[in-house]
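For this view, one protein chain was removed and the others were kept in their places.
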Amino acid sequence: MTFLSAPVNGCMISWNTVVMQPENNTHAQTYEAQLRVRYAETDQMGVVYHSNYIVWFEVGRVEMLRQLGFTYRDMEQQDDTHIAVADVHCRFKSPARYDDLITIRTRLINVRESLLHFGYEVVRAADGKALAEGESIHIVVNSEFKRMHLPRKYLAPFLEAAGKG
Amino acid sequence: MTFLSAPVNGCMISWNTVVMQPENNTHAQTYEAQLRVRYAETDQMGVVYHSNYIVWFEVGRVEMLRQLGFTYRDMEQQDDTHIAVADVHCRFKSPARYDDLITIRTRLINVRESLLHFGYEVVRAADGKALAEGESIHIVVNSEFKRMHLPRKYLAPFLEAAGKG
Amino acid sequence: MTFLSAPVNGCMISWNTVVMQPENNTHAQTYEAQLRVRYAETDQMGVVYHSNYIVWFEVGRVEMLRQLGFTYRDMEQQDDTHIAVADVHCRFKSPARYDDLITIRTRLINVRESLLHFGYEVVRAADGKALAEGESIHIVVNSEFKRMHLPRKYLAPFLEAAGKG
Partner (left out) sequence: MTFLSAPVNGCMISWNTVVMQPENNTHAQTYEAQLRVRYAETDQMGVVYHSNYIVWFEVGRVEMLRQLGFTYRDMEQQDDTHIAVADVHCRFKSPARYDDLITIRTRLINVRESLLHFGYEVVRAADGKALAEGESIHIVVNSEFKRMHLPRKYLAPFLEAAGKG
């Protein structure tokens, strides 16, 4: 069970009545990360197994933070600030294949005191072909999973990245 | 980056104007599978890394098929019928932990000639606590990723499972 | 890069002059665990990707402990006793395939105050075909990775399992 190359027509999902439209935030910066598909990430359909895109989203987030001037490692270690995943969604468009060089484009759609909302585009670097796209919502928690506010030093660059600076 | 124990309030995502409401299909049967959390599935937050739930969804689907009287292996090998993932969504409610016995409740929300829409609930077996829930949409393809119709012998039990038999 | 079905002739590895021969401990009990191969564990050669056997070894260890009357979770949580991997070796004989039911036979080759040496056989449950075999050596440490002695309540059943009781 891998994923399709054909689009899904007329069939999508609405989870809630309160809606946040990703397309609206045109001020969000885009941050890029790259990786190469590992053999371990393929499956017997001959393409990348779909859960790996969720791991790649994380690579995108982490590299975005580094480009913002800090690391997620430091957030956790120095400030006990953890970005727990509350919701993840991925739409698959075309299969990534072994040894493909992959570009992950990450943007911060929204940020609030204790919430982060990221968007992702996964493309094949060689020709820019769109492979997948998705979003994830995160809650800021301490190591005990208690919700907390983002420390000021992180909130500021996040607001900047979201185009709300 | 693992996931939250607190609910997300007033912030959710609508992807499309054409909406399929999972809650509506009250006729879908529920099929259960169980697994035990592996150490390899934990992360340094001390809980299960979130992409593993996507793998568990697949365990749920596969065991549902077995309970319907056939196997996904046979679908692929004997009938060149593959269920490619087009869309996956997961909402995290409470973290699963190492060695937890996990129950995955899978149901077929909808089925059409070349489309399957599954729903999942992931609960801790010991106390029934809800850990995560999600949905996935799949396109039926051959090994060349060409869209095809479900062979009749599979469509019939799938319709039955979806309460449309 | 998956693994072979043909035996390797005349080519093996000796790492050290101090030798522990697994074959010698004929008193070690064998403990069994079972699992079913997940699609996520396959690769584009159409068989199980080789690093997954190392994860399965862990499943074997963990279920052995459960059969000995305690859990690795409790060892960690209640007694801050961790079994860190120092060395792992796996020889691949025949490929496991998607949806195969797998039996892992684990035995404790040796145990000392702060060292555990496990052996594994991975077979296909349907016909008993040998798929892989291996060994792992573990050091007993606390959560700070400081070497420690196995608490008495664990050492006793481990000695029993190793046939040294």
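Think of it as A, B and C in the order they're written, each chain with its own count starting at 1.
Here is the rule we go by: a contact is a pair of C-beta atoms (placed from the backbone, for glycine too) under 8 Å apart; a residue touches a chain by one contact, two chains touch by 3 or more.
It should be emphasised that the depicted structure is a prediction, and the values quoted were computed from it without experimental measurement.
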From C:Arg38, C:Arg61, C:Arg107 or C:Arg124, residue that would touch the chain that is not displayed: C:Arg61
Selected from B:Ala40, B:Leu68, B:Ala125 or B:Leu155 as touching the chain missing from the view: B:Ala40
Chain B residues touching the omitted chain (full complex): 1, 39-40, 42-47, 49, 51, 98
Residues of chain A in contact with the chain not shown: 38-40, 55, 58-59, 62, 71-73, 98-99
Residues from chain C at the interface with the omitted partner, ascending: 1-6, 8, 10-16, 18-22, 45, 50-52, 54-55, 58, 61, 72, 82-92, 95, 115, 117, 135, 137-139, 141, 143, 145, 147
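Definition applied: only the chains that are shown with their structure count from here on.
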Relative to chain C, chain with the most remote C-alpha centre: A
Shared interface numbering between chain C and chain B [over half = same, under half = different]: same
Chain centre separation in whole Å, for chain C relative to chain A (CA means): 36
For chain A paired with chain B, centre-to-centre distance based on mean C-alpha positions, whole Å: 21
Centre distance in Å when chain B and chain C are each reduced to the mean of their C-alpha atoms: 31
Residues within chain B bordering two or more other chains: 55, 58, 72
